[in-house]
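For this view, one protein chain was removed and the others were kept in their places.
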Amino acid sequence: MPVSKDILDTLDSLVDSDLCIMHICGTHEAAIARAGIRSILPERLKIVMGPGCPVCITPQGEIDAAIDLVEKDCVIATYGDLLRVPGSNGSLESSGGDVRVVQGVHKAVEIARREPEKEVVFISVGFETTAPTVAATILTNPPENFSILSCHRLVPPAMEWLLSQGEAKLHGFMLPGHVCTVMGYHEYEQFPVPQVVAGFEPEDILLGLVMLVKQIREGKARIDNAYPRAVCREGNRKAQALMYDVFEPCDVEWRGFPVIPGSGLRLKPEFEQYDAQKKFDIEIRHVDKHSACICDRVLRGIAQPSDCKLFGKACTPRTPVGPCMVSHEGACKIWHLYESRRV
Amino acid sequence: MPVSKDILDTLDSLVDSDLCIMHICGTHEAAIARAGIRSILPERLKIVMGPGCPVCITPQGEIDAAIDLVEKDCVIATYGDLLRVPGSNGSLESSGGDVRVVQGVHKAVEIARREPEKEVVFISVGFETTAPTVAATILTNPPENFSILSCHRLVPPAMEWLLSQGEAKLHGFMLPGHVCTVMGYHEYEQFPVPQVVAGFEPEDILLGLVMLVKQIREGKARIDNAYPRAVCREGNRKAQALMYDVFEPCDVEWRGFPVIPGSGLRLKPEFEQYDAQKKFDIEIRHVDKHSACICDRVLRGIAQPSDCKLFGKACTPRTPVGPCMVSHEGACKIWHLYESRRV
Amino acid sequence: MKVNLMHGAGGEVMGELLRTITNLKNNNAGGIGLESLDDGAVIPINGQNIVFTTDSHVVSPIFFPGGDIGRIAVCGTINDLAMMGGRPIALSCGMIIPEGFEIADLERIVASMDAALGECGASLVTGDTKVLERSALDTIIVNTAGIGIVERPVRDNGLAIGDRIIVSGTLGDHGVAIMAHREGFEFGDQIRSDVSPLWSLVESAMAAGEIHAMKDPTRGGFANAINEMARKSGHGVVIEEESLPLRKSVRSAAGMLGIDPLEVANEGKVILGVKPEDAEAVLEAIRSHPYGRDAAIVGTVVEGSNVVMKTAIGGERFIEPPIGDPVPRVC
Amino acid sequence: MKVNLMHGAGGEVMGELLRTITNLKNNNAGGIGLESLDDGAVIPINGQNIVFTTDSHVVSPIFFPGGDIGRIAVCGTINDLAMMGGRPIALSCGMIIPEGFEIADLERIVASMDAALGECGASLVTGDTKVLERSALDTIIVNTAGIGIVERPVRDNGLAIGDRIIVSGTLGDHGVAIMAHREGFEFGDQIRSDVSPLWSLVESAMAAGEIHAMKDPTRGGFANAINEMARKSGHGVVIEEESLPLRKSVRSAAGMLGIDPLEVANEGKVILGVKPEDAEAVLEAIRSHPYGRDAAIVGTVVEGSNVVMKTAIGGERFIEPPIGDPVPRVC
Amino acid sequence: MCIAMPAEVLEIKDENIGVVDFGDLRQEVRLDLVDVEVGEFVLVHVGFAIQKLSREEGLETREIFRQVHAAMMEE
Partner (left out) sequence: MCIAMPAEVLEIKDENIGVVDFGDLRQEVRLDLVDVEVGEFVLVHVGFAIQKLSREEGLETREIFRQVHAAMMEE
């Protein structure tokens, strides 16, 4: 508290123009909301959320594919986050199938070993933080009745696409601390914008903001590291190597975005037997979004949830229309919970 | 009551030696027990139950076959009577399958029409009273997803086998009134024993006993008809014709009896498509009975339930070992309920 | 050992399960407690006798000719209070609802509860609601508990030799209606459940004479209840078959279903053991109540330990508590 | 419209369902009735206030570190009585058991109920048992109702401006223990449910000072209960994040599970709104009780209509009632 | 397999379906096995009329008994 008070004073004295910072990590959003950080920032400093919640950016077609697997009597193992995300026709939770929440991919493999008469499919979502855990597990030779539906995403291609749009008025980026823990931040040096790597304690975030605002004021575009206890420039090389042993990049659609080249991960041919899409002949279909939902623009940082005509009316946390209203870290849900009453 | 008092007086005056009468109809047994008839009979007149309860004489193998059909995901339609009959490994009730109690075979066909995506198998038990209803239904062209497991039995071949054993000391037979309603009683004229056809009201039974005792006293062996309002010598010819249009006799095992020639009914070849045994490749296996159960001898009239070592100990209505303890009309269950406390 | 369906169907088997479930030291608050397994408990609080009872209700179908699960849930508890001689005051309601249940059906159930409460001046004052996954539960369950007040509690074990047994109306209506409806016999409204709140009937019966025992013949029917009353009182009972009130339609349907109407549930009937001198007066009082028009004296308490039926034909047989729920049958 | 799981998870959605279920004319027996949706009802009977409450309990797993469904079923009802200021006297128990349930497990559950009853001098005096087919129900359900007596009932809507908010101990223990166990996190005994009967704690708190409102933060946790108390009282509440008692292990586990420990159930905690002058004395009384050692003053009642948390870092955020049961998550 | 109940035929529909009265209780039954007319009595088993009942012969049962009884008395 004394430290954060000092940081806040510093931040106050640094911000003397309207600044807008984008973070691209759902866990950053959750930490900001939980600590009430927006309530103590200088008035002219805004933080917005980019495409950083893996639930938000998972297209409807991938949920539909998971439900197709339910209908093929597979046991579905997945993170709790995914349970309530609406596909075209209900969610995994409402599918009536044998859907098990697991802590991680290794627990899904344990299920497959314990219940050899069943087909167990792990719905494998997540960024570079998560993909190496799946890779390491695939390399431990899981049983034949285990497979994954790979829905992974990589951050830098999305950021590249975002910057190439040039739509949003963003003064700087707060990079996802745990993605960088694994990947380091050298990949982001290609982007000519002010960036900072930040951790997830309230003080980490405040410190990141101070460093970023200072950089902006200096007129520089480099990457500062406000999370050195976990992140170094090169990241965890062992994890990276395992990830690229098992996966290779592919072109893939993001919810709200078009197909972004090289932004997904698919199993390499030698691990094809673990690919649920091939094993069960499942197709991931493109599904058009609800016409009025502006999740895509919210995720690109060019609109706020409250700009959406459906927000708080047709679309509420109970009756989510878009994915941003589903995920705990979805911008619309958080906005609804913490912001709507304040305005 | 005044009438039955008169009949009873008559019976009392007629019985002056030890007489043992066998009836071969579960419904007779139920009526006798319900009206407390044994409590008012002359002391020297005994009524015992023969192989007249279709549940009791259905061998374990036929229940096992029905449960095999459950495991092939068939909807099983059957009479409530069959629900709790133990096979080698549990009953239809405990099988966890989709087992529906129906009033008659036509209701099973209705299920098949209503749920065309399912296979509906009717477990078709019963004597000549019941078989014609199934035949008439088969002739109405049921849908493709309907079939039957034919477990029917015919009475005269069993009676012939019983008489050929010569084990029991029986003075006369009370013929099953409703079997005779359909078949008449001319088939029984071959048997050189005193016989009477009786109905199911307490007075009907008492009257039948009077007529039978009188016949025995006369030293005759004919068939008297104490149930003329429903039974005539030739029976219901239309029903008989329909039955033999669809079914043909076959050799079949009875529980407690060996294979009795011509005592079963199977679908004629032209109705093969409705034969669940062929359709689902189900085999009816012979299952050896529990070593100490004397159901076979109880059903043959040469032992009473209380002669069984298991009676009331290992075998109770709650934990039935033999079929005679399962059926409402099983000799052992009735004995347990109505007799054990009296002795 | 595992619980099976027989454990829930009353009778001797259920008794075994109950011995497990009621094996508590803290089972009595100073009056009539769990150990008595009566229709309800009695708790003296500052000179006032509070009656307390509970039942959970599962019915298939939930709407049936003559009533629904809501009416049963209220009447079942009102009647258990009444069986102790208690005036019903307040009910609680625990609803356990499977996901996917129609809210419109819930509205009908609640309206039906309200109507039954209104009939006897009781109120539903506290509740709880749980929603379970479709995969965990496939039917609604309604638990009610109730409290009432009573001056002199009536037990189910108070039968005395010579007492006349009265039933307040036709037997088997509810059980036969439910079973026929469930098994697709399509009798429509020809057979209706008797589900009704009996407090005012019981109140006028108590005013008319000395009642030694009362019980409502619900699960297991008349056969089960009269055996329990006899066993707990340590006496025998003789029932006259011809005096038992049975609706003709119920008799016909029971014949078709192959079941004994004495073995199925009633939801609006009471069995009373009445001092012989008062039997006619009590019968008269019951008959003048709309729910008691078919009441009859059906038997007498005697020495012994069995319930025996004198049949119409002059025979005798035992009336036994049924084992397991009856199943319709054709033979 | 159909019932869904959200309808059972507390909060606003549940409120809609409750409006349907509590839509009765006969909803009050002269005291505090169903309309108040408090922890229980109050019924004045001949100058005596009877408190009455019910809850149905479904817990997965049924045995968990720190307790089992039997202990919860007893404590839940004891505590709802206590929340009204009521001394618990007698409980009813409706058991609904799936076919195939182990009788040995039933014995353990009953023994656990007996122990909890013994702790607070209440008795289980009446009960009911139903057995359902495996296909209809896959878990045991235990309903309890309870009656108690109270001189001056305590409501959940009585917060006054300036009142201090006290919680009787660490928050989230039960919910986190259950969730971690259910989701296979294998913490063993490191996190234990707090399930406990609170009557004697509440009794000494009431003796120590003036309590304006009480509620037990069960389903929906502290977040739900404090919002309900604020809404019903028509005031706002400010909570100090740093004063909230949280076990370190629970904080760690909640972090791993990605859930907020304020949004999960407690089964042995009470939230009290206490007259400011009496707050320290009440805190002292609670702390001297074995179940209240970690009690703390966590906030203050203010003008307004929101529950606001002052965060450790000096920010502010709303504490909202959770929507739906929390699900463990990794992002 | 022999529970059967007497009933009066009240109405005959096409496809061999009859509405019968079992005694304050009406139900549809199949008439495939019998040729009957409205007003006649049938014996119903598993939802099928299995035979016609003659009221006269019903009465005759009592008559048979009376004969038997009378014969006895003569002995």
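First chain written, first letter: the chains are A, B, C, D and E, and each begins at residue 1.
The rule is simple: a residue touches a chain if its C-beta (ideal position, glycine included) is under 8 Å from a C-beta of that chain, and two chains touch if they have at least 3 such contacts.
Quick caveat, the model's predicted, so the values are computed rather than measured.
Q: Tell me which residue among A:48, A:99, A:242 or A:315 touches the hidden chain in the full complex.
A: A:242
Q: Looking beyond the chains shown, say which of D:256, D:281 or D:302 touches the absent one.
A: D:256
Q: Which residue from A:67, A:112, A:125 or A:310 sits in contact with the chain not drawn here?
A: A:125
Q: Please output the residues of chain A touching the missing chain, sorted low to high.
A: Counting over the whole complex, chain A touches the hidden chain at residues 3, 6-7, 10, 13-14, 25-27, 54, 79, 103-107, 125-127, 129-130, 132-133, 136-137, 140, 176-179, 181-182, 199-200, 203-204, 207, 210-211, 214, 226-231, 235-236, 238-239, 242.
Q: Mind pulling the chain D residues that touch the left-out chain?
A: Within chain D, the residues touching the omitted chain are 185-187, 190-191, 247-249, 251-253, 255-256, 258, 329-331.
Simple rule for what comes next: only the chains that are shown with their structure count from here on.
Q: Count of steps on the shortest touching-chain route from chain B to chain E?
A: Shortest path length, in steps: 1.
Q: Find the most central chain, measuring centrality by the gap between its CA centroid and the centroid of all protein CA atoms shown.
A: That would be C.
Q: From chain B, which chain is the farthest off, judged by mean CA positions?
A: A
Q: Could you work out how far the Cα centre of chain A sits from that of chain B, in whole Å?
A: Chain A and chain B have C-alpha centres separated by 70 Å.
Q: How many angstrom between the C-alpha centroids of chain D and chain B?
A: That pair's centroid distance is 60 Å.
Q: In angstrom, rounded to a whole number, how far apart do the mean CA points of chain B and chain C lie?
A: 35
Q: Could you check chain B for residues that touch two or more other chains and list them?
A: Residue numbers touching two or more other chains: 26-27, 54, 79, 81, 103-104, 107, 126, 130, 203.
Q: Out of chain C, which residues touch more than one other chain, so two or more?
A: Within chain C, the residues that touch at least two other chains are 4-5, 135, 185, 256, 258, 329-331.
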